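The complex is shown incomplete by one protein chain, all other protein chains being positioned as in the whole.
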């Protein structure tokens, strides 16, 4: 563990799936070193106690510590359940630790929405969010959109996986006035790892396998996050129809999005593609596929890439957009490391150029 | 093989997946006896040569015969590639054999559409369909909608799996003027058995597993079939946006459908449910789920049921409908047997009451 | 629910996987009617509350009752965790209720073994088993081997899934002295449904999928059960090496068994096959496959069949046996119904002739 590193890294919630994925991604990073693995369940044990395949490697032998005892790291990745970081970041920021929160506590700018969507089970007396000051300072960590703010930020609210898959294709189209604001239908499909490591009836193998499920149809927490960012992009209040589904696979996500070309515009499929190409021309991880080639979720498996494609259906006048990503990489831990790179002035791709696995 | 049966049954294309499923379903039928298994690849062999798990049972020991030598059966199920039955049914009907075609040759009423969607690779000189007379006589075999015509019919065009999943929820709503004609977005997801038994890159295990794919986005053959029947129901020309996806599972199908309540109507979620309940009150196999319970594809696994649910999203004004079925049963072979029951005056459920398998 | 039935049936533990499978199998049985579904978690709710796909059918609408209030049924299937029935059967038998216990409480004839393998967590003061009298009267429900005892029995200990897969091929070979007693290596592979419906880290989708696991290598509870029955067959004490594995699939089981032809005998592969054919010649559910055809677990999917095949490897002198079954059918609920048929004098196949599903 004697890399010539610039960045000392800590991880809270190291034993969860996104924690494990941070370890995988950072193990390949030339400028970052993990020096702290925080856990609420396995303090004093080596990381390999939970992930025995890593025993015998430096990270597998690293002893996990209590989540309360964060050392003087340069950056802390937080992969803990929502409700915890909301009241912890103030003290950590005061110590000069920069924070990348993979949870949801600092994503919704409106405290009332935080209470509405995440308040259940939390003790939110008044105000609606435990730390409204830092909430207002937090930067939404959608790297390609907020790169400059991220570079200057101390507290990054890393986006959810579904929002990442929907926002990256839609934001440029809305910002450039190419599509209507209504309807925007997001029919999203996710692998099971997005549901986390805690066993439940919903994630039981026999419930998931050979099965395709819809859920959260009465309102999923990622919907207000999507609407917030689309509204920013459009400069108007946007309402989406968002329906998530569960696919019998471990990793991967697809969003199939239905919307309309802006009325009275003469925009066509080519214009939509050009808009994307302009928006993402210098961007490593957003890939507009060649005409006629459609992304499948496995294209992104294990990589930090998001792939997208678009078609305008002349018959119905609808625009059909498909985007895919790996929910644990670009949808979580990979994007978090991408944000770290931006924060520390490194090339954005540093440590993130691993190719996807096929098959 | 000495059931006291009323109906002598033949199957063309017995070795494919829908052929095998016909054998499974009919083996449990008290009034039908399979006496002919037609094949183009394994003539003279017992059925158990292809499906060794059946060897030692009467159907496994039944010798397969050439597809050209159909004996004097009461009804012939045809599970062969499109293009074959189009020019064969005339002679079979003339012999008094009733036909249930699980293929697509007699589904599209407009011969020009047949040429457009199925003509590639066929030798369709003129006219557009090899047998326009029988095409005009064929009954579309969506049992719950065309029950009376099926009872009187000699040639049944059994519906595709995607159309069945979309039409049964949408037809009553359109027929009763409860929803708008546009947009109707059908985001459909299918297991792999719908692609048939022939190996291909698309059905290779390593291509499908851990993967979620979109396909046919430039136009799938089931789209004109859906539009034809929705247009009949609405009494107006209907255009849908139909996007099929491939799920890493063997059996099962879900359609997530987005549309709008008819403008100026005061219709709500309850009215849509009532409409369904009225339409399907005496129907064995269409199940409207209890409020708040959403269907998953596995609910239907191995059974002939279609399950459906609806929600009106007050925020966006959109209606979200979810329906599921087993693509090989209600989406193919089960519905075919259901049609046979109707044709021969049997109770519709005869031989079809098997419960789904769980898990 | 007005079948003209002979047998009134109750099920304890109706909401578990084997309970659900009993419901599926019995729903197709012409002579049995389920009148009681016992539950410890959902009393007063219809069965469809847990299995919504069944709502609207007679069994889905049947109200579940407390497990303590067993009515006057003819036979009670018990699908509850071990340790419960051990102290309940005496009272039920006294009421004239015949019992088929799918759990393990009455499988091991030696009370000391019961304590050793199942005692942990139970309050077994003295003696080693709570009901040694009924234990000595219980019949091991391996139908093909103990048919006559089962017919006369009141308390049937339905075998475990692994034991069924290993015993049916091995018992005739040992009983006829064709193979050595040592080594007998049973390398067994099971789908996940055998682990039951309760969520756990072990059955989490993301743990199981894309993974092949070995477990229980230090001793699995099915080992003493296998050894007991093999020892009976051989008339000598048999020790096996038994290693179970977990396959990423829901249903299905394979046992690959390695042993040796008895020394100094002139026995060959054909003799082993003949031995099997003699043992199982009038048997519906044990299928010796044709030479050269090897069983795969899916051959049995959804059916009550066990398939087996054998090869003698001349190079190593080893006998390699492969057997497969559906762990929820022949490995549990199907064999239980088979035993019910035997107990009530019905043809053994009654209600059990459903073909396997393919694919």
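When the chains are written out, they are named A, B and C in that same order, and each has its own residue count from 1.
Assume a contact is a pair of C-beta atoms (placed from the backbone, for glycine too) under 8 Å apart; a residue touches a chain by one contact, two chains touch by 3 or more.
Nothing here was measured: the structure is a model prediction, and the numbers come from that model.
Among B:208, B:254, B:296 or B:343, only B:208 touches the chain left out of the display.
Only one residue from A:250, A:275 or A:312 touches the chain missing from this view: A:250.
From the options C:206, C:286, C:306 or C:328, the residue with contact to the unseen chain in the full assembly is C:206. Residues of chain C that touch the chain left out of view are 182-183, 185, 187, 189, 191, 206-207, 209-215, 217-218, 239-241, 243, 245, 247-252, 254, 256, 258, 294-298, 301, 311, 313, 315-316, 318, 320, 322, 324, 359. Within chain B, the residues in touch with the undisplayed chain are 17, 192-193, 197, 199-201, 203-210, 248-250.
Think of the hidden chain as still there; on chain A it touches residues 17, 20-21, 23-24, 27-28, 51-57, 59, 193, 197, 209-210, 250-251, 287, 289-290, 293, 299-300, 302-303, 305, 307, 353-359.
Just so we're on the same page, only the chains that are shown with their structure count from here on.
Interface of chain A with chain C: the two copies contact each other largely through the same residue positions, with over half of all numbers used appearing on both sides. Separating the centre of chain A from that of chain B, both taken as means of CA atoms, is a distance of 40 Å. Spacing of chain A relative to chain C, judged by their CA centroids, is 46 angstrom. For chain C, residues that reach two or more other chains under the stated contact definition are 17, 193, 197, 209-210, 250.
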